[in-house]
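As you look at this complex, bear in mind that one protein chain is not there, while each of the others sits in place.
A and B are the chain letters, set down in written order, and residue numbers restart from 1 in every chain.
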Amino acid sequence: MSGGNITKPKPRVGIYGLTGCAGDQLLLIHCEDELLDIFNAFDIRSFVMASSNPIEEDMDVALVEGSVSTEEQKKHLMDIRKRAKILVAIGNCATVGGVQAMYAQDGTFKDRMKKVYGDMKFITEPMEGQPLDAFVTVDYYLPGCPISAKQALPLLSRLLHGAPPEPFPHPVCHECKLQENKCLLLDKKFCLGPLTQGGCGAVCPSHGLPCVGCWGPHSDANFKEHITLLESFGMTKDEVIRRIRNFGGHKILAYIKDL
Amino acid sequence: MQPKFFQEFIESLKRFGTIYGPVRRNGVLKYDRVESVDEIELDGERPMIPVKKLFHPMKFNMFQFDKDGFTPDYSSIEKKVIVGVPPCEIHSLLRLDEVFMEQPVDPYYAKQRENSAIIGYSCLPGDDCFCKSTGTDIVEEGFDLFFVNLGEFYLVWVGSSLGHDMVLEREDYFDENVTHEDIEDYIEWRQARDKMFKVSFDFKSMPDIMELSYGSPIWDYFAGKCLSCGQCSMVCPTCNCYTVTDVLDVSSEPEGRRERFWDSCMFVDYSLVAGGHNFRGARADRLKLWYTHKMKAFANEYGKPACIGCGRCVRTCPVDINVLTVAEALTKMEVPAQ
Partner (left out) sequence: MTVCNHEDNNPFQPEAARIVRQHDLIKDHRFFQVRFVDMKRAMSFTYNPGQFVMLSIPGVGEAPFSISSTPSRPGILEMGIRRTGKLTEALFTKRDNDIIYMRGPYGNGFNLDQMRNKDIIIVAGGLGVIPLRSILYYVLDNRDQFGRLFFLYGARTPEEMLFRTEFFELKERHDIECLYTVDKATSEWSEDVGVVTKLFAKLPEIDPHQTNAVICGPPVMYKYVIQELLKLELPKNQIQMTLERRMKCGVGKCGHCALDHIYTCIDGPVFTYWDTLHFRELI
């Protein structure tokens, strides 16, 4: 590749968490076999989960986990965006809004807040959990709850070499069949595989569990027919929609609005 | 050959390569490396993923690359003896040969083909088998040995010089004298088997029907149902499509591998080109390509249709789109009853 012998400065990286369980950041730390390679190849400036002395300057890559759920987080995100050449949304919360957005845009947010917290005064104004791209331009997405190392590491290594990451544009079923799993739908069991963005390696179906859609909606999915199919298994449409929305956040709404 | 010798004979074939065959893993029948010969399951259910996976691996590295360029990686190639391949799947390999062995030869497939022995095994049609309609219920070539299970004994066809060497390994197991009675048993078995097929269709008319139904609304009906899950392609013994992607190591050096893995024309990005134009954005166009390929196009090119009648699409599609339902709908020009 170009300039093979010239030592290039290591890309500066910041890893941040907004509203979420921090599971995606944890997954990166759990890449024990590659962790040394990651720290060798990147200059990790800010990663509060791993080191409490963050350096907040301009950076090449920002990985941001979590949904935007307060005004303060929105400001923080805008600041990160300003300082980062490339911004990657990591995890279901950052890409679609997360489970905290399962009732997204149904108008009940204020009531639910009040029911749980009463008339509490907040340090920063809370809002319904939103994906990062509701406020800033996101360059790349790593979906998942949590993200998978098999998808995260190739993305990081591509960014390292200035190569654009390649998304996996197929539903969960693709990888599921490559794992030689018997399709749960054939046994008339609930599964969201055909509606869900793949890349997870079909972990759940490989363990006999249904896909619950945690990678978010697959853009080419046939929602109408799949709901009809699940209804034929004895589920009600409302129940199916509720389960589709669990990890669908704000992004699912466009796909199910006419159903 | 007496059935009691079968396992021992297969055991003796280890000399020719690692034994692969239909074995149960996590409850699913798979073509896989055989740990012990008694776990091989014949005479029943067919493996979900066909034998193509042993020649055209689901995922493997084509090249390793570094700053000095690309080095071919043939590490997936292994000397294999594959036991228990039914006639239809032997036909499927001959079809894949037409694609992968045509010049320029795909070296990954060809090397694995050259390094594999095929021990065919007879079968009785299951509920979804229609290989008689596709003319793939018997084989005359494409195997080294072929065992026909006649109950009392195996009739063993020797299909290659290698197969002959295998027989010589345990010559005393085989009886060369075929009696008139043996022949009668075999003919009887063939006739009984022919009568067992529960499904069939007029495969010979399909190329014309496909050609003439190009604009048929039947395609839109199936497109409305299709989940685009791609399972049909994964389980089809003659689906050969693959995609290629580069995976870099996490390292400052530009090192990594070029991976090749199974793809399907049912996926939305199949015909998507850089810049965003999608030649098959519509689901109906993708379905049409798949079925045209199976029931018409391959025959134009190679003289044989690509469907080998194994019934996997019938057993696999969650919404009942398969060779039988599509062929019937196009033939009758009406959509299946709900």
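Note that contacts are C-beta pairs under 8 Å (C-beta built on N, C-alpha and C of every residue); 3 or more make two chains touch, one makes a residue touch a chain.
Given the structure is predicted, the values throughout are model-derived calculations rather than measurements.
Student: Give the residue, chosen from B:9, B:31 or B:65, that touches the chain omitted from the document.
Tutor: B:65
Student: Using the document's definition of touch, tell me which of A:158, A:177 or A:226 contacts the absent chain.
Tutor: A:158
Student: Which of these touches the unseen chain: B:32, B:89, B:106 or B:128?
Tutor: With B:32, B:89, B:106 or B:128 as choices, the missing chain is touched by B:106.
Student: Can you list where chain A touches the absent chain?
Tutor: 1-2, 157-158, 161-164, 166
Student: Give me the chain B residues in contact with the hidden chain, please.
Tutor: 62-63, 65-66, 69-70, 72, 97, 99-107, 110-111, 113-114, 214, 240-246, 248, 254, 256, 258, 263, 265, 270-275, 277, 279, 285, 289, 292-293, 296-301
Here, only the chains that are shown with their structure count from here on.
Student: Mind checking the centre-to-centre distance between chain A and chain B? Centres are C-alpha means, answer in whole Å.
Tutor: Centres of chain A and chain B (C-alpha means) sit 37 Å apart.
Student: Give the list of chain B residues in touch with chain A in this complex.
Tutor: 25, 27-28, 30, 48-49, 58-59, 67, 224-231, 234-235, 245-252, 254, 256, 261-262, 264, 267-269, 283, 315-316, 318-319
Student: So in the complex, the part of chain A that touches chain B is made up of which residues?
Tutor: Those residues of chain A that touch chain B are 1, 4, 8, 10, 34, 37-38, 40-41, 153-154, 156-158, 160-161, 163, 166, 169-171, 173-174, 177-178, 180-183, 185-186, 193-194, 219-222, 224-226, 229.
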